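Note that one protein chain is taken out, while the other chains of the complex remain in position.
Labels A, B and C are assigned to the chains in the order they are written; within every chain, residues are numbered from 1.
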Amino acid sequence: MIKIFKKHENFIYSLTAIVLAFLVGSVLIHLSGFSVIKAYSALFDGAFGNVFNLTQTFMNTIPLIFTGLAVAIGFKSGLFNIGGEGQMYLGAFATAIAAIYLNFLPGYILIPLVLIIGGLAGSIWSFLPGYLKAKTGAHEVVTTIMMNYIGILITSYLLLKYFKENSPIPQTVLIPESARLPELIEYSRLTWAIFIAIFVIIIIDIFFKRTKLGYKIQTVGENRSAAEYAGINSNKMMVLSMMISGFVAGLAGATIVMGVLHRFITNFSPGYGFTGIAVAVLGKNKPWGVLFAAFLFGALQTGGITMQLFAKIPMDLMVVIQGLVILFVAAPILIKKLLRK
Amino acid sequence: MHEILDVIFNINTFSAAIRISVPLVFAAIGGVFSERAGIINLGLEGMLLAGAFAGVLGSYLTGNPYIGVLFAIICGAFIGFIFALFTIKFEANHVVAGVGLNILLLGITTWLMQILWGSRGTSVNVTGLNEITIPVLSSIPVLGKLFGSHNILVYLMFIVVIISWIILFKTPFGLRLRVIGEHQEAADTLGIKIRKIQYTSLIFSGILCGLGGAYLSLGHLNWFSMNMSAGRGYMALAANIFGGWNPLGAFGASYLFAYTDALQMRMQALNLNVPNEIIQMIPYILTILVLAGAMIRSRPPAGLGKHYKTNR
Amino acid sequence: ATGGLGDKSFNDAAMEGMKMAKENYAIEYDHAEPSAITEYETYLVQFANSKKYDLIISIGFDQADALTKISERFPKQNFAIIDMVVFNPNVASYVYKEQERGFMVGYASALMTIKTDDVRINEDKLVGVIGGMKIPLIDANIAGFMSGVNYANNGVKAIHSYVNHWADPAKGKELTLSMYEQGADIVWGAAGRSGLGVINAAKEKNFYAIGADSDQGYLAPENVLTNGMKRVDNTVSIAIKDVIDGKFEGKIYSLGLKEDALGYSINLLPEDVIKELEIAKEKIIAGEIVIPATIEEVK
Partner (left out) sequence: MNIIEFRSITKKFGDFIANDKIDLIIKKGEIHCLLGENGAGKTTLMNNLFGLYNPEEGEIFLREKPCKIDNPHKAIELGLGMIHQHFMLIDRLTTTENIIAGEEPLKNGLVDMKKAREQVKQISDNYHLAVKTDEKIENISVGEQQRVEILKVLYRKAEILIFDEPTAVLTPQEVNDLFTTLKELKARGKTIIFITHKLEETMNISDRVTVLRKGKVIGTVNTCDTSPKELARMMVGREVLLNVNKEKCNIGDNVLEVKDLSLTGKHNNLLLKNINISIRKGEIVGIAGVSGNGQLELEECIAGLRKVTSGTIIMNGEDITHIPTGIRRKRGLSHIPSDRLKRGLVSSYDLAKNIILGNQDSFTKNGFLQKKDINEYCKKVMEKFDVRCQSLNDTVDNLSGGNQQKLVIGRELSTDPKFILAAQPTRGVDVGAIEFIHNNLLEMRKKNKAILLISAELEELLSLADRILVIYEGEIVSKKNKYTKEELGLLMAGKKVPKGKMKELEERLRND
């Protein structure tokens, strides 16, 4: 028993933290005059209650997996990439444009191709902060924040100037069928993107655990002096990890375009890039941890819809609970103290 | 061309930049005090938002905006304390705690707004802060235009910049704080009461953010609006870093952001032959250029982000 | 939609329409505020699946894709959408000729800004319009505004800029102040919740603001000159009534001055200006004045 506890210590703490967050949340729900049981059963039902709801949970999880991974990858080389949002916009934009202009290609070429194009667009957007950090020491937190604003503005400019659909909506035309990711279940919008996400998790996991390049990037993050001592070019590694990070953030945009929206539309993101920070740290910067955290967030988000619709409880309480989950998971000592009592 | 020069050197642009910079400056200096205490502060955004909310709440309940400011201060202090509790006592990862705090406060303020005012979007209008005109100063040509007439928080901001600098570099508290930010164990061996100073510093950080938020909701406007901080906390974090973890630097960086933003607003209306989006990018591009080019290589406090475990 | 409830403008007007219908026709309604574009579909499915609702209304242009799919999937369910067209037999689409109201308030501004005996009016012949974000729908309003100003042909010029945020009133206010400093004494805010900052600025510095969508005059009775009205409330209410009366039709309603769905409100407008506006309005309805819907065309 104790052994099992020791082995899964962190997991148990995280779980307790989540429970605790819900407990505090229930106090708030009660205080605002709602039934706690009704609220949480609506939440649970909304997130997992039936196949459709479950698919929506997964759908909401996917972009968070990518942006969470992106932040985690940055952290591996010691860089804090707050620029996921901008990188994702570039990825989404490039994917949509490429898909529209390359519509003559068959699906089996087009899908991987535009996916990669989306990733590369994200990479390009993360290159500059990485490069400036390596060359001039410009702090990546500052530069990535700025690149977010620039990225969102630039996609909007290019869209309206050159690629807009003929309608009052700031969006491209629909991408061709051949570039769309097939749905797993009809009407669910849960597509092959989930497999792409899991595939990327596996790749990143192997990359950092098994490959030399992953080892080198991680060494730079853990101890830059030691990395240099070992003959690792830390500047190169930082730029590279930023670019990989940007690539994955770009995939977030690409899969939304290819799987959900089927076009690029301005303002499509409710801040996936920023939520990615929370997802990454909640997942302890580990690829599978990111999956867990993203799923938690996706479930809260989706369940919140039902909670709002049918239990009439404001969505914002869901946001409060999300915040509490993050705070409590971040503080295992608090949980330890509570558990001991 | 001369139109552009006109706005660049226009006194109004400089004066608008003062107004725009206020919440940034408060929050950025809040960032300085937090990070000098070794605590990375991503929670500035949420603290600003909470301050804005508390300010409106205070004014709503009492009809007196100055009591609103007091509410914002108390609220900021409380949140600063909670943040300190999590990051210091419970050894939470600073980045996570900051992000968590932001999400939590966004949720709480929106939720409370619905309970209090029945709307998710905006609160009712409350009494805001009046402009105070300083008799002699306001009649001097340029200075009068820049500094002559503002609400109290703007003047307070200038005082805070100077006082913060003095606190940080001239007082025992500041010296101890700098020691802590660099090397907590060393501070401990010097008999410095680390925790007391860290908590004080973070509470101060929260208070400053509260003031910045109050400026947004009571000084600049007179209502609260969901998520009205709109990313200013992140910009403030950037200004704190850009300004080299120094109150004067943070002020300079905030003012630069604000000035370029004011400039951008004016240039949009000039009907230049430049795409509007490009004009809107000016503040961000300029920041990157200055940061990359100016070779301002200030190091972060050496102990930033670390937890110090005593064996007591 | 963009900006969310509490904008005292577009979204709140739609809500108002629901409340009106509830009072007049004794209906029940639920509402939801999605926080992301990807969520629209989820919400629509949840509503449609429950089979409780006689009509589901999508407020805002960015719901078109979601509604297209869902209305195909639930052919028996009645839907309505505002600000965009969905070509399905079970969807009533309500779109507005945005440029028409832009024209009216633009024309009004141009006529007003030369009345320099008003303390709120300065010597400069300059008026402004502030958009929330640079998107075609907003640009149609701006284009209408500029055309209206040009139509007055009295040497008045129009400037325009964007907040780049639907819900940052502080920035909306600063942007307005910058226009005021540049000489504009009448500024129209078409910017969701950011637009509240426009009115606040006018009140503080005592010049004219023009509201959007609903009558925002109560926010600053001395300074809101008029409003670029968009009677979303009426539209919503009418759509509901149609369903009740069994007259629901899945067609496109293109609304404008003619239908009284767009227009201006009187507020502080003087008689002579109103007279001119009414003349122009007749001409627009008669098709004698054609208003471009993009800024490029105006230039």
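Please note the rule applied: a residue touches a chain if its C-beta (ideal position, glycine included) is under 8 Å from a C-beta of that chain, and two chains touch if they have at least 3 such contacts.
What you see is a predicted model; the values in this text were computed from it and never measured.
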item	value
Touch partners, limited to displayed chains, of the chain removed from view	A, B
Candidate in contact with the missing chain, chosen from B:Arg19, B:Arg120, B:His150 or B:His183	B:His183
Touch with the omitted chain, as defined above, among A:Ile37, A:Ile185, A:Ala230 or A:Leu338	A:Ala230
Sites on subunit B contacted by the missing partner chain, in the whole complex	166, 170-172, 175-176, 178-179, 182-183, 185-193, 299, 302, 310-312
Subunit A residues that touch the omitted chain in the full complex	210-213, 215-216, 219, 222-223, 225-226, 228-233
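Note that in this section only the chains that are shown with their structure count from here on.
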item	value
Graph class of chain-chain contacts, one of line, ring, star, complete, other	complete
Approximate Å spacing (C-alpha centroids) for the pair subunit A, subunit B	28
Mean-CA-position distance for subunit C and subunit A (Å)	35
Shared-contact residues (touching 2 or more other chains) in subunit B	120, 276-277, 280
Per-residue multi-chain contacts in subunit C, two or more chains	33, 134, 164
Of subunit A, residues touching subunit C in the complex	52, 56, 59-60, 153, 156, 160, 164, 167-170, 187, 189, 256, 260-263, 265-270, 302, 305-306, 308-309, 312, 315
Subunit B - residues contacting subunit C, complex	10, 12, 16, 19-20, 23, 119-122, 125, 216, 220-223, 225-228, 230, 261-262, 265-266, 268-271, 276-277, 280
Complex contacts: residues of subunit C adjacent to subunit B	3-8, 11-12, 33, 128, 134, 159-162, 164-165, 167-171, 173-175, 177-179, 181-182, 184, 193, 196-197, 200, 219
